[in-house]
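Dropping a structure here in structure tokens format, bear with me for questions.
A single protein chain has been omitted; all remaining protein chains appear in their positions.
For clarity, chains are labelled A and B in written order, and residue numbers in each chain start from 1.
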Amino acid sequence: MLDFRRNKREISAAVAYLVLLAAVGGVAPSFFGAGNLGDLVINNAPFLLIAIGMTLVILLGEIDISVGSQFAVASVLAGVLAKAGVPVPLLFVAMIMIGTAMGAVNGFLVGRFGLPSIIVTLAMLVAWRDGLRWVTEGAWVQGLPENFQWFGLGQSGGQLVIVAIPLLVFVVFAWALRNLRIGRAIYAVGSDAEAARLAGIEPKSITFGVFALMGGLVGLAALLNAVRFNEIPSNAGIGMELKAVAAVVVGGAAITGGRGKLPGTLVGVALLGTIATALTFVGINPFWEKAIQGLIILAALVGDVVMRKYEERSAEG
Amino acid sequence: MENVGEQRELRTELPLAARWFPNNEWVLIAVLLVEVVLFSVSGANFLSAANGFEISRLAVEIGLLALVMTPIIITGGIDLSVGSMMGLSAVVMGALWRDAHLPLPLAILITLLVGVGGGYLNAAIITKLRFPPLIVTLGTFSLFRGIAEGLTRGIENYSGFGENYLFLGQGYLFDVIPTQLLIFVPATVAIYWMLERTAFGRSLYAIGYSAEGARYAGIKVRRSLTVIYTLSGFVSSLAAVIYVAHLGQAKSDAGTGYELMAITAVVLGGASIFGGRGTILGTVLGLFAIVILQNGLRLSGLPAELAGIMTGFLLIVVILFDRYSKSASAAPAGADTEEEFEVKNSQVGIISAAIILTGLIIAGSNWMLVRSIRDNGSAGSSEAKNAVQNTGTGKKAVIAMMPKAKGDPYFISCKKGADEAAKELGIELLWDGPTDLDPAKQNEVVEAWITRGVDAIAVSVENKEAISTVLKKAKDKGIKVVTWDADSNKDARDFLINQATPQGIGETLTDEASRIMGGKGEFAIVTASLSAANQNEWIKYIKQRLTEKYPEMKLVAIQPSDGDRDRAFTETQNILKVYPNVKVVMGIAAPAVPGIAEAVKQSGRNDVKVTGLSLPNMCKPYIKDGIVDSIVLWNTVDLGYLSVYAADALVNGKLKKGDKTFEAGRLKSIEVVDDEVRLGKPFIFNKENVDNFDF
Partner (left out) sequence: MSEILLNAIDVQKSYAGVKALRSASFELRAGEVHALIGENGAGKSTFIKIVTGAVEPDRGHLEIAGKTIAGNSPTISKELGVAAIYQQPALFPELSVAENIAIGYEHGGFFGRVDWRARREHARELLDRIGARIDVESEAGSLSMPQQQLVEIARALGAEAKILILDEPTASLSEDDTNNLFRVIRGLREQGVGMIYISHRLEELPVIADRVTVLRDGQTIGTRVVKDVSRDEMIKLMVGRELSQIFPKREVPIGNVALELRNFGSRKAGVKNINLTVRAGEIVGVAGLVGAGRTEFARAVFGIDEADSGEVFLNGVPIRNSHPRDAIRRNIAYLPEDRRKHGVILDLPIASNVTLASLQILSGRFGLNFGKEQELAAEYTRRLGVKTPSIHDSVATLSGGNQQKVALSRWLLTKPAVLILDEPTQGIDVGAKSEIHALMTELAGEGVAILMISSELPEVLGMSDRVAVMHSGTIVKVLERDEATQTEILALALGHGAAAASS
């Protein structure tokens, strides 16, 4: 049962999204064509993985702005490995491990040394990106093996995998975040790290783990995104970090930690992932896309305040 | 109280070290010194007054942002919207001046007011609605840039500003001092004054440590925050005004990514992201640590990407250092332990400095090693040819060549040809440029080359107005200048290596589309970013060609890809659905075409074909599949090859004004018309011939 009171942020984001969809549908009914909805889902599925990771990071009260650069590094490595003849199942394992390793660097510096995550990941954002540029000199990975695209499953089979994995991860994480003790520990640390420590939770380990997990999800996302094509560019993921943060915040999570839910993030991803397409369908100039994105973030904030005010008033009255 | 007697002597004087370097700023001075020593050895003309001033010119815009970011970070806040505010301000100023015909000073004034307004918007949301600055300014980061793009539809590029105004960004006082220092230096002093010498500044530190505590001490927290965020908007606008004067053009992409650079400088300078600590001296040192690193690497002919890696490394070392010196000073402050932990503190300092030093030295020596190996290698293999071909001069020419963006596959293929030519000619080739399209960076690189003293500069120009001044300066210094791929103003270069004019490209693309469509029907374009100058030029000629020659063809949509393959993919999917009658999708950015092709392929629409401008290798699979009917391009490898040959010929006097042809290695005799060296017409790659090319 959906309890409005406990999920008001998520529900209001969803309602806002539905209103937007209805408006788009009113102007351009073809938006709801099966083909379009399918494409939207497939295109945003890998990004959902990153937003899931970012939700965990933000729940801790931290932030990771290196994910875009990690994504680019992981994409290229996925291609290099595939070219080297690594079979598909092993590719999954390898990519998750590579991602986890990159995330672990952040996790180590933030968790172990207690350095501010925004600075650590800012440094990593620059370092990974420029490191990749140095090594690849901008070259794409080409000449991938035949069975790389769609994992050799053909278009529809591959698409199924691309959508199924993130959705599965989403369901598992949403469930685990709510129903496993480890999930609740993340909330506890984000809510009050010292109180969590007193309750027998180790905030340092949790922080390390979450950043490593974030990296693993980036690795997986990079792989799923890469197999949609038969070449891998070396400049992927620019600006992805801010989009992920925006999706999480629009989905109702508090940047200060401890508050937020994965279903909200799903709505946030859907909202931000739909704008560009919706604008094209409605016939609004794509030049306004960024402005609208900004307005959505600010509107989410203002909406939160309005809701808070309303609550206070109803609590008083 | 009377019990003072038993107290130990109270120290009231602040030790000098603590006064000047409250946050271990001396570490940065050490870093700077190491940088300077290393680069004065490895970089040509690094240690000269002119280079010193040049470095400071390059630092001005980001420096201004870093200056105003400092008080914000000291209060524990952050402002991600400064770079976007620069874009918005640039556009507003351009529009007011050119379209609204306001006199420039008035336009600038209004622009600065827009900055104040934008900053106040941030301030109002942060202080009134009480949201974290990170999220608020993330929102306005998108909003400001979005408004700038929306207002100009991305394509507007305001240029043609008067000399007096441009002097602000490009001129020199007494022939050496860049004009904008006249703004930067007073701004630095003013913000230093505000932050460290006034009651207001002191209250910002208090707010940073504890906003609540500050309020109890009678500090008006909200008002103070409002002031600094508004100031941030204002100074961002000011930075934009200088930026526009510096580049001679106002576009919506001004200042992209500058916010992160500014934050990096501030944090490197010892400010704590949690608030409370930071100094203007630190920020300025942090700024120059980054800028000198970039400049020095450039003058040493080392890859610019190292700057990013080193900056990231430095950032982490600096905050780690900070962390440990702080935990040391949090130790008991009993009278006896005082001495002890001071020692500890400095020990930590020395260790950290040593780490940085060794890091830099190891890195530096490695690069130099690599570089010398490379040099020897190329010199060795081409020595024989060198002797044959360059007997006339006997000197090894240095030719510096710049693409629009280093990472772009198109330019990578050009580099292939350039390397080939350099090897044959036995010259030293410097290949450097912005990592992404960035006209300001192009100027910076040229400036560095002038300082370094190269023989010839070959530039693929991103922005005519922006680069022409500095190219002229290079010419004045006796450096031969050619442009390739895209031209500057005519008087700013000696020759243009002309592979195709925008008009030629536009027309060929249109003709190809027409051929595929049978001269009628709908088609769509996927471009690079909406503000990309070249693409907008081509689109102009495509539209012109349509009205003149193909009235039955209709261009229904122009969608952006931001040079991102995946984005091109999504946009094409949308185009195919929204405009079902589209017969051809034309990609006019190299990475866009494979994205378009993949989208068409996955849609299963056999009736839609793809054409455009891209590289054969990238599109090969799709050309073979028949999805991409054809792509239009010249032989990019030959373009790079020819450019180096032409530059070398200029240096040796083998190519002069009035020549009709010149010999360019394996390309044999090349036609020269007036001041243009012609590569030949655009080439059309298709199923039949694509296998003959590898680039």
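Quick note on the criterion: contacts are C-beta pairs under 8 Å (C-beta built on N, C-alpha and C of every residue); 3 or more make two chains touch, one makes a residue touch a chain.
Computed from a predicted model, the values in this text were never measured in an experiment.
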item	value
Which displayed chains the hidden chain touches across the whole complex	A, B
Contact residue for the chain not shown (choose from B:V34, B:L134, B:I219 or B:I497)	B:I219
Touching the absent chain when the full complex is considered, from B:F21, B:W97, B:F144 or B:Y205	B:Y205
Residues belonging to subunit A that touch the chain removed from view	3, 6, 178-185, 187-188, 190-192, 194-200, 254, 258-259
On subunit B, residues whose C-beta touches the chain left out of the figure	1, 3-4, 7-8, 10-15, 18, 193, 197-199, 202-203, 205-206, 209-210, 212-220, 276-277, 329-330, 332-335, 337-338
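Just so we're on the same page, only the chains that are shown with their structure count from here on.
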item	value
Between subunit B and subunit A, distance of the C-alpha-averaged centres to the nearest whole Å	27
Residue ranges of subunit B in contact with subunit A within the complex	78, 125, 129, 131-132, 134-136, 138-147, 149-150, 152-154, 260, 263-264, 267, 272-274, 303, 305-309, 311-313, 315-316, 319-320, 323, 405-409, 411-412, 435, 530, 557, 559-560, 562-566, 569-571, 573-575, 577-578, 591, 594-595, 598, 602-603, 617-618, 621
Of all residues in subunit A, those that touch subunit B in their complex	28, 30, 33, 35-36, 39, 43, 63, 109, 113-116, 118-120, 122-127, 129-131, 133-134, 136-140, 142, 155, 225, 228-231, 233-236, 238, 242, 245-246, 249, 255-256, 276-277, 280-281, 283, 285-295, 297-298, 301-302, 305
